[in-house]
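All protein chains but one are shown at their positions in the complex.
Then we have chain A:
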Amino acid sequence: MPVYGFTLNGTDVTVDAPEDLPLLWALRDKLGVTGPKYGCGIDVCKACTSLLDGEAVRPCSVKVSTAEGREVTTIEGLADGDTLHPVQEAWLEQDVPQCGYCQPGQIMAAVDLLKRTSSPTDEDIRAIENVCRCGTYFRIRQAIESAAQKMG
């Protein structure tokens, strides 16, 4: 099996895997990184959302070979040690989570949005497709707006 190397949350890792193994399973089944969640496997629910070279991707639908030599950031790598990312802070402040299962993906999608624009519009927020089955959408919106203000 080929070996792929990439930077995962700031640390260089290698993984022995078929070329077309989705990155999600390289992370979860081979590297034991379980923050990105499985919810559909086909880039629909967005629960696995993580960053590849700083941009949001859905690792369930990215081949591990695509990550070769690049930087992968999962929810575990978002905080700086004990200092949370402002989006995580906003999430706590608004008490967003219910079951919590979708939230790593929601947070990573919000981080990506706030990288693209420091003042997201209503339309930007409405365009976030991440499913939250518990219905935390209102607080997600509030948290994004609050994080935008803090980061702006």
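Criterion: contacts are C-beta pairs under 8 Å (C-beta built on N, C-alpha and C of every residue); 3 or more make two chains touch, one makes a residue touch a chain; residues count from 1.
Criterion: contacts and distances are computed from a predicted model.
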| request: Mind telling me which option in "Isoquinoline 1-oxidoreductase, beta subunit", "Pimeloyl-CoA dehydrogenase small subunit", "Nitrite/sulfite reductase" or "ABC transporter ATP-binding protein" is what UniProt lists for the chain we can't see? | output: "Isoquinoline 1-oxidoreductase, beta subunit"
| note | It is residues of chain A that touch the chain not shown, namely 17-18, 20-22, 25-26, 28-30, 32, 34-45, 47, 60-63, 74-76, 78-79, 84, 88, 91-93, 95-104, 107, 122, 125-141
